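Note that one protein chain of the assembly has been removed; the remaining protein chains are unaltered in position.
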Amino acid sequence: MKTAVARLKDTDLTAVEHAREMGLDDAEFARAQQVLGRVPNKVELGCFAAMWSEHCSYKSSRTHLRRLPTTGPRVLVGPGENAGVVDVGEGWAVAFKVESHNHPSYIEPYQGAATGVGGILRDVFTMGARPIAAMNLLRFGRPEHPKTPALLSGVVKGIGGYGNCFGVPTVYSSTDFDARYDGNILVNAFALGVLRSDAIWKGTASGVGNPVMYVGAKTGRDGIHGATMASDSFSEGEEQDRPTVQVGDPFKEKLLMEACMALFAAAPESGGLLVGIQDMGAAGLTSSSFEMASRAGSGVRIDLDRVPTRERGMSAYELMLSESQERMLLVAKRGCEEAVRAIFATWDLDCVVIGAVTDDGMVRLVKGGAEVGVLPARALADDAPRYQRPTAAAPAEGEPRAPLGRVGPTVRAHVTSPSLAPKSWIYRQYDREVGAGTLLDGTRAPAALVRIPGTHRAVAMALCCVGRWCSADPREGARRAVIEGVLRTSCVGALPIGATDCLNYGNPRVPEVMGSFVEGVEGIREACLALDVPVVSGNVSLYNATDDRAIHPTPAVGVVGLVEDFRPALPRDAQTGDTVALLGWPAQGTSLDLGRVRRLAELVRELRVAGAHVDAQPVLEGGLSAALVELARRAGTGLFANLPAGTDVTDALLSEDGVGAVVVVPPDRLQLVHERAQRAEVPLEVLGALGGHQVAVAQQGTQGGAPLFEWDTEALFAELEAVVPRIAQGARP
Amino acid sequence: MRARVIVRLKPAVLDPQGEAIERALQGLGFSGVKNVRVGKLIELDVEGDAGLVKAELAAMADKLLANPVIEDYQVEVAR
Amino acid sequence: MRARVIVRLKPAVLDPQGEAIERALQGLGFSGVKNVRVGKLIELDVEGDAGLVKAELAAMADKLLANPVIEDYQVEVAR
Partner (left out) sequence: MTTAVVTFPGSNCDRDCVHAVGDALGAPVARSWHKDHELPTGTTSVILPGGFSYGDYLRCGAMAALSPIMAAVKRFADAGGPVLGICNGFQILCEARLLPGALLRNHDGLFHCQDVELEVTAGGIGLLAPFDRRQRIVLPIAHGEGNYTADEATLDRLEAEGRVAFRYLARDAAGNGAVNGARRGIAGLLGGPCNNVVGLMPHPERRSGAHLHGSDGLLLLRGLVAAGANLGEARA
């Protein structure tokens, strides 16, 4: 498949077939010739193909992403940089972003997931931020699919393997299993770092004559063409032909991060040593050099012979397109080369001047003393093609709810389904506490809460999406991803201050897929506007389809919230005797009312900050029954709930269309909760209390008040805990 | 019969472990050491005659012991 | 010269990874598999003549590559 291209010499001129093999269509190839005023050679064509790939150029999605609300009083850096940055007060800010590594993780689950984590961590620390938290959203095929055990097991090990070694706590995770992901799993990784709000670094190559430096690991022939691979659908049977995936080295990345932190802080008296910095992610040296030059309106000249390599005889093409991990490109101030090199030497890392900033707007690639490629930076980066692809309404898909038999068994099967079962087996493989700043992780609360070191401030975060809802209604599903994130973070007392989104969809050339993509963006826009959450970074992953069968549209949304003083919000753990109450409104149609969501979020936040509830769970996926079981499990006790008379029991327990949250209230604070709920005009229903050895649900006036079901907690919790390990069984040891 | 499957990273694949060991050995004064690569040696008892066993070991490697995307393997049967 | 150091867990030390692989292989239908043990294969380039090299490899193993509390090693030099 790639043989023709591979045989071409760097300086040979290319043909339209070569362009096609690299993923450029005929019109794009024509445009490339127009840009250069001549036929590109192989290296140049490789640069075009990478820069104009879907992955790097966002050619199908960019016009739509413009619709997202991206500004706000706290936003310091919005989309366009390596990560978004939001002010959190006291001179501190947080940088965060989410990124997909879906295709590589399917091919090599351990390394694919690991390098996904590595990539997003680099995006965050290039901004000058020390990573303090990571999250992930994973979607696997149905549990029975023969590949699921190895994929689940490998991906989880890979995420843990990288994050644990690097030393970032993985504090929250969302995992689901669904046949729609059988051939295309999702691995979305999020990272968040903390920095001073006046010390933000950007990927810019300015200042003519400044040195361009290469730091970090050596370059090998890893994942050449990864960017274009992420821009192409799978076809069954083709898996073997895929190019090698990259192998990550978290140890090296940890050293790279420490060295970068030292570099950022160096020589403050003279305004620092550095001008700009960018990680080498997808399309490696190509994307970093073109983007840095394009942002600054400058050019760069790169001597490829100076690039540190770990293999002999690498061609210009390979050097430009390698996706070897743990590398950065930086532009230092002229004359500071030695000081920069000394910092990296402390950490045993390569640091080499490979070129210089120029003023002609061109990226000039030199090898063996001759120019082997000359390309205008801007035309390949910011001025990449953009498409308004045709859209069509996607047919709504959704399984009508199966007729419900006796409430108990149905609800039991529901809460013990793989989607809702606890993911402790996964969480346990992640170091959730390194950094000693994890106040709450996903096993203890509906969102994670991590301290800003040295302060009493904390950031809350959750990463959410229910793909099933997006297939049923792409706009509503996307709205709900935002809603879930806002409610979860509010439940731990945080004010949502920013979001990042990872838009996972199928083939954008299919009008229905493009239609659901556009609807998804619209849904995020609506919810973010209504709930005051600017989107500051994100990622788009298209072509998640195999033989035309696409995944559920899955716009994952990471919401980040701020707690200004975490001490009162963490009075104690939930315990026996605490009241269980439901705040909110029952289902009224399938589209959630954003005004109500906002009021509910404000109320649960205010109550938490006042120490009036000690745990809470939004009622969304899985309905009230899932929320109750989750709360009981977290408290490690039984729970009794008495549903109000007159409601349909199955609806009350299973409906996912209400706006509500269950709160756990210490008895002496119940009065306060009543008052505040009344003032906020949010309905409040006291359901029962935590305690005992059973999870029991009754309804007033039904069966004479006798429980509709009562489950022994020991057996229930054991059954719940066994679900995910059972799926993982049989995986590669 | 005692048999072995040797699993190695493909030559072009990065071996961070090998690199770290190389550096450490050089640091200990073994300055001539280069190109350190770390592989896995899986030793096991199998039943059947040598020819059949080799095919079976290859099947084990294909299915479980190695990932062809990044690893090569080699099977050996003790004479 | 290409050389190898093979590092194995001592026979008395339990090998959970080997056990897990054994179970997995049996689960895949390779029912005759027994006594699976996983070792490390460290391959490296060294300079010097074969005799000297062997002694140097042993020194590397003693100092770093193997932990005598739990592991045995064996050095091999390609002819």
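Residue numbering begins at 1 within each chain, and the chains themselves are lettered A, B and C in the order written.
We adopt the following convention: a contact is a pair of C-beta atoms (placed from the backbone, for glycine too) under 8 Å apart; a residue touches a chain by one contact, two chains touch by 3 or more.
Just so it is clear, the structure is predicted and the values come from calculations on it, not from any experiment.
Asker: Who does the absent chain touch among those shown?
Answerer: A, B, C
Asker: Touch as defined at the start, partner being the missing chain; which of A:Leu152, A:Leu439 or A:Ile524 qualifies?
Answerer: In the complete complex, the chain left out is touched by residue A:Leu439.
Asker: Among A:Phe290, A:Phe566, A:Phe640 or A:Phe709, which one touches the chain that has been omitted from the display?
Answerer: Only one listed residue reaches the unshown chain, and that is A:Phe566.
Asker: Given that one chain is not shown, which residue among C:Arg2, C:Lys34 or C:Lys63 touches it?
Answerer: C:Lys63
Asker: Touch as defined at the start, partner being the missing chain; which of A:Lys254, A:Arg509, A:His674 or A:Arg726 qualifies?
Answerer: Considering the complete complex, A:Lys254 is the one touching the chain left out.
Asker: For chain B, which residues lie in contact with the unshown chain of the complex?
Answerer: 16-17, 20-21, 24, 27-28, 38
Asker: Hey, which chain C residues sit against the chain that's not shown?
Answerer: Counting over the whole complex, chain C touches the hidden chain at residues 12-14, 16-17, 20, 63-65, 67, 69-70.
Asker: Spell out, residue by residue, where the missing chain touches chain A.
Answerer: Residues in contact with the chain left out: 157, 160-161, 164-167, 249-252, 254-255, 347-348, 427-436, 439, 451, 453, 566-567, 570, 733.
Definition applied: only the chains that are shown with their structure count from here on.
Asker: Counting only Cα atoms for the centres, state how far chain A is from chain C in Å.
Answerer: Spacing between the chain centres: roughly 40 Å.
Asker: If you average the CA atoms of chain A and of chain B, how many Å lie between those two points?
Answerer: Each chain's C-alpha centroid was found; their separation is 35 Å.
Asker: At least two partner chains per residue is the criterion; list those residues in chain B.
Answerer: 64
Asker: Quick check: what residues of chain A touch more than one other chain, meaning two or more?
Answerer: 732
Asker: Across the complex, what residues on chain B touch chain C?
Answerer: 6, 8, 18, 21-22, 24-25, 28, 30, 32-48, 56, 59-60, 63-65
Asker: Note which residues of chain A are touching chain B in the complex, please.
Answerer: 107-108, 111, 217, 220-222, 240, 242, 244-249, 251-252, 310-311, 324-325, 348, 732
Asker: For a test of understanding, state which residues of chain B touch chain A in their complex under the given definition.
Answerer: Those in contact with chain A are residues 9-10, 12-16, 19-20, 23, 64, 67-70.
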